[in-house]
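Sending over a structure as structure tokens; questions will come in a sec.
A single protein chain has been omitted; all remaining protein chains appear in their positions.
So, chain A:
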Amino acid sequence: MTLLTLENITHYYFSKQGATKSLKDISISIQEGEFISLLGPSGCGKSTILSIMAGIIQPTEGNVSLKEKAIQSPSSEIGYMLQQDYLFPWKNILDNILLGPKINQTATNKIKEKGMELLQEVGIEHVATAYPDALSGGMRQRAALVRTLINDPMILLFDEPFSALDYQTKLKLEDLVAILLKTYRKTTVLVTHDIGEAIAMSDRIFVMNTNPGTISKVFDVPIELRNEQPFLARRHPKYQLLFDKVWDELDNRKNVAFLGGGK
């Protein structure tokens, strides 16, 4: 069943210098339970797509719908996780993860218990009363993940959530996120510029072109890789095969642009 649809999205940014076309004719449809990645260099508008999916930005043209209902404003049905954790430094971890329920006035003792359970699941229940300053980058990102999951969103949007972490922490967190998403059967969109991450985690990869942002190619990740944990998927023989294909796709385009044929 199709959960989220983007139809012919075109988006402009306006500034004093003029209008910039940041996205052109983007159409994506995401099935329930699917994990897709948007892969591309910085400035290709992938984060803009995420903001549009989250309802934070309204596209200049085109339609976005969640379960065939148009998305007009942000809601707790869509969980949005930013590049950095943005935990509020003046709230302790428990208060931070209960922000969503508090905003929507659904914070009850039951929700609080659920929060503690989720913290336990990501392995940071012992810092529930600590302040974000006291936590390492990986722990903070886990807390941010719980803050998103506690609202029980239908779809999760990740904007390069692992890019600020050191490599080991990042790999561990990838595995943890993969397990969590599988247990809670979440539909996910991941924005990344890391080819390996996209291959190890997703079912489909949308490779994006820049200036204006368009989708240049969609790769289906082979089932063997999908069934593996991200860490193990990185060692699978088919991983390198796909990696090379995606690499070529990204690399070719750069050459074309370099020769002046990109437009």
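The rule is short, and it goes like this: contacts are C-beta pairs under 8 Å (C-beta built on N, C-alpha and C of every residue); 3 or more make two chains touch, one makes a residue touch a chain; residues count from 1.
Rule of thumb we're sticking to: contacts and distances are computed from a predicted model.
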Undisplayed chain, where the name is taken from the UniProt record, one of "Dehydrogenase", "NitT/TauT family transport system permease protein", "ATP synthase gamma chain" or "NADH-quinone oxidoreductase subunit K": "NitT/TauT family transport system permease protein"
Touch criterion as defined above, residue of A:G100, A:G138, A:P161 or A:G196 at the omitted chain: A:G100
Residue of A:F14, A:W90 or A:Y167 in touch with the missing chain, whole complex considered: A:W90
Of A:S22, A:N151 or A:T210, the residue in touch with the unshown chain: A:N151
For chain A, residues in touch with the removed chain: 54, 56, 73-76, 78-80, 82, 84, 86, 88, 90, 99-100, 102-104, 147, 151
